[in-house]
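Below is one structure, written out as structure tokens, with a few remarks after it.
Here the complex is missing a single protein chain, while all its other protein chains stay put.
Residue numbering begins at 1 within each chain, and the chains themselves are lettered A, B and C in the order written.
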Amino acid sequence: MVIILENNATEQQISNIKDHLHDFGFEIHESKGAVRTILGAIGVKPGFDIRKVKILEGVADVYRVTYPFKLASRSFKEDKSIVKIKDVEIGGDKLALMIGPCSVEGEEQIFKLAEVVAKSGAKILRGGAFKPRSSPYSFQGMGEEGLKLMRKAADEFGLLVITEVMQINQIDLIAKYADIFQVGARNMQNFSLLKELSTTRIPVMLKRGLSATIEEWLMSAEYILAGGNKDVILCERGIRTFEKYTRNTFDLSAIPVVHNKSHLPVIADPSHAIGLRDQVPPLARAAVAVGADGLMIEIHHDPENAFSDGPQALLPETYLNLVNEMRTIATAIGKTI
Amino acid sequence: MVIILENNATEQQISNIKDHLHDFGFEIHESKGAVRTILGAIGVKPGFDIRKVKILEGVADVYRVTYPFKLASRSFKEDKSIVKIKDVEIGGDKLALMIGPCSVEGEEQIFKLAEVVAKSGAKILRGGAFKPRSSPYSFQGMGEEGLKLMRKAADEFGLLVITEVMQINQIDLIAKYADIFQVGARNMQNFSLLKELSTTRIPVMLKRGLSATIEEWLMSAEYILAGGNKDVILCERGIRTFEKYTRNTFDLSAIPVVHNKSHLPVIADPSHAIGLRDQVPPLARAAVAVGADGLMIEIHHDPENAFSDGPQALLPETYLNLVNEMRTIATAIGKTI
Amino acid sequence: MVIILENNATEQQISNIKDHLHDFGFEIHESKGAVRTILGAIGVKPGFDIRKVKILEGVADVYRVTYPFKLASRSFKEDKSIVKIKDVEIGGDKLALMIGPCSVEGEEQIFKLAEVVAKSGAKILRGGAFKPRSSPYSFQGMGEEGLKLMRKAADEFGLLVITEVMQINQIDLIAKYADIFQVGARNMQNFSLLKELSTTRIPVMLKRGLSATIEEWLMSAEYILAGGNKDVILCERGIRTFEKYTRNTFDLSAIPVVHNKSHLPVIADPSHAIGLRDQVPPLARAAVAVGADGLMIEIHHDPENAFSDGPQALLPETYLNLVNEMRTIATAIGKTI
Partner (left out) sequence: MVIILENNATEQQISNIKDHLHDFGFEIHESKGAVRTILGAIGVKPGFDIRKVKILEGVADVYRVTYPFKLASRSFKEDKSIVKIKDVEIGGDKLALMIGPCSVEGEEQIFKLAEVVAKSGAKILRGGAFKPRSSPYSFQGMGEEGLKLMRKAADEFGLLVITEVMQINQIDLIAKYADIFQVGARNMQNFSLLKELSTTRIPVMLKRGLSATIEEWLMSAEYILAGGNKDVILCERGIRTFEKYTRNTFDLSAIPVVHNKSHLPVIADPSHAIGLRDQVPPLARAAVAVGADGLMIEIHHDPENAFSDGPQALLPETYLNLVNEMRTIATAIGKTI
């Protein structure tokens, strides 16, 4: 932390500021210039509220010089993390594809789609059984029955299962059927849930909140890591901006930025970012080109009659074509699908 | 819902679109122009995903013409709602003041502050016992001990208690001590929690999410109302924008807009919106002038040593002066404090 | 500027960084900690691009510790500036009201409205003669004829005139008729125009750009001040956010923030911020309560037939009632209207 003192700060004020810094546990470096004095407060205190220093008399401004997250940072762990689940690796040179419907709707549906997933070379089946919906009047998911069907279909085709957990009392149930917990954008700062998930040893994919900064996203990952669960995967799914022609703005620049600041793998979810089927393929291709560690894409064989988010689901054949395009793009940066 | 067809939509396509609308349960009105045909789909279907129609062949654009919320709307209930708790009314001509520290820190602290609250004429004591913190390393609240102290202090000075509930399994515990549940901004779309709160008969104050539209905020209120709990209070606490000199942007325009679209009362929380003490009073005055039904303000007798959010807490004397200014402003619009 | 070096920065790198800082003209303070070294680079260089230091080898992060604006800052001029035009003062204890139609539409219209303006006690007549419109097909203003009519009406009722200048070659013409130049939000960073206006001795009211940070807004004010024109007035008129129920989000928190960082007066324009007549009065009252130095409000006696922005114009009687409410609110903070 760097503290810039006011030009006319008194000796008394400076001494009081130093006392506070000592009490907070920092080591102090003082640098007196002709006009201003600058204090360096050394010592990593994750979560320290710098406004505590900002309000002291004589302080002009305060800058944090370390990131507020620690375990999630590249300086804590220089090598990129690879999350291994059975024979699948997320974060390495092979892209992880998480494919499937928005919601599990029935046995025939999920088996049909799991077959497409397997055929494309993807290893992970996605599907919702408990759905967070902004309207209380919308379809809320099949519950445990959906989980069972998804597991059965995944086993039939040799796939892993990822599905969303919305509340603490669903954790044990979902753990029986899924290989990866998904935490949705709306729950990114549901700290109670994150803490509970940190005590499991099941990988967690944490979606970025709709208006979360990258820093806050990594802070939420920190909650899971700090509790002892090392297998955290991030997922960019679009942020909220002023633009009205798209559902959200897909923040692809977040991917190289996260790779620069953190060792955690990052998945891209173009389906939720853009919200309309036609524009999913170009954004999926862009996500590969920008260096995402994998993609989450919604598919449906009958989108017009899907129970939820049909409009953003790709038809199986469109999806299979897209995989071919993505394969070519992956080679341009030394990756495979 | 209004469906604009493409200029060159075929009879076959139009007929298919109508069939879908019938299946969704809408009554159809057709209006053929020289160039375009417009379909009106009549029938309120809260939560209907209009993209289901948007993806049909021949459709150029679709507009929802009713709000997606119903019970929260002015058209459902024309008179403004007043939430009554003992002898306190929220939503009437007397402003509700919810005052207290960010966190309960101990008996002396909360009694000292409760005395200030009572002295100012406010009727509601605020204080956190379970704290959602963006860092896992920050103070997380005193828990039940904090609740007990707050209740005791409130009873001593004849005040009501409002405090935050973060997860479902805290509801019963908090219900023993508090008069109003507060749902924090980060939980505005924690639908599991909202559903559970909808089954209690304790008033709920729902803070606006950091990037929630007013529409989404009212949809979340709808979750509570739809479950049978009629006592919902809204609270504006700042939204996220690109501006960096303030913690958040206090969206005061949301207050007249909500009053126009909904019958629910709206409280303003300038402390969280701006995040720095000096700028709380002007924004608190503005909230009164714009027509808020009440204010939530953080105070602390020793902000430099507060466990959380000290920098945004007002000193008791500053707060008491502010109440006087607010009183004058209230008279300008026929209200009292 | 504070430069945080990487933990493993070499002596060679540190020496190279210092050489660059010397070349840029900074005085250097070095502070070596156990883990990290911090360099303080002293010397105000407004406009210096700190990324030039950020890209040097061995640098972890860089923080600017002075504001990039100078003449607009409180540290340059501690006393609040008051812009005096004839017998009107903007920035003192009496609020400046700038009232009138969006566009001048004809002699009868502008005289009728000027009479209302004078009757309310306001001293400044607003009205557009050259209109920036987002559509090339919209009404673009009456031009010089409009300026003449506005001047005539203002003289008849003893008012000052404020009107928008859109391009350099309009400056001389407008200077013949107006007392204050208005620079619109879309031109806030039209630096060529700002430079030209800086050479006049006519006051300039600079509207905040739709997505401009407060810092950028003050930087644009700096352009005018740096060229020698000391009479700069700022105007907050709403910023762009994700919210869709309002035209813009009126950022009232910007007003105390600007007063804290700058000596320049700030006017609030609720008409453009909210865009719908019904919600102008509450926001106008809030602007007074928050401490604005004045208000710009659009009025029209026949809004249904106004040539532009009729929907946000107040009827004369509504405006006159509003002035009474604002007068009461002003007294709460020691001001008058």
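Assume a contact is a pair of C-beta atoms (placed from the backbone, for glycine too) under 8 Å apart; a residue touches a chain by one contact, two chains touch by 3 or more.
This one's a predicted model, so the numbers in the text were calculated from it and none came from an experiment.
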Which residue of C:36, C:123 or C:277 touches the chain not shown here: C:277
Candidate in contact with the missing chain, chosen from A:138, A:249 or A:318: A:249
Sole contact to the chain not displayed, among C:73, C:103 or C:308: C:308
Hidden-chain contact residue, picked from the options C:171, C:226 or C:333: C:226
From A:18, A:54 or A:261, residue that would touch the chain that is not displayed: A:261
Residue among A:273, A:306 or A:337 that touches the chain left out of view: A:273
Positions on subunit C contacted by the hidden chain, ascending: 20, 45-47, 49, 51-52, 54-56, 68, 132-138, 166-169, 186-187, 189-193, 195, 210-211, 216, 219-220, 222-223, 226-227, 240, 275-277, 303-304, 308-312
Contact set of subunit A toward the excluded chain (per top definition): 211, 213-215, 239, 241-246, 249-257, 260-261, 273-274, 278-279, 282-283, 285-291, 325-326, 328-329, 331-333
Footprint left on subunit B by the chain that the document does not show: 2, 4, 7, 27, 29-36, 38, 40, 42, 60-61, 63, 65, 75, 211, 240-242, 244
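Rule of thumb we're sticking to: only the chains that are shown with their structure count from here on.
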Gap in Å, rounded to a whole number, between the CA centres of subunit B and subunit A: 27
Computed distance of Cα centres, subunit C from subunit B, in Å: 31
Whole-Å separation of chain centres (CA-atom averages), subunit A against subunit C: 39
Two or more partner chains touched - positions in subunit A: 211, 240
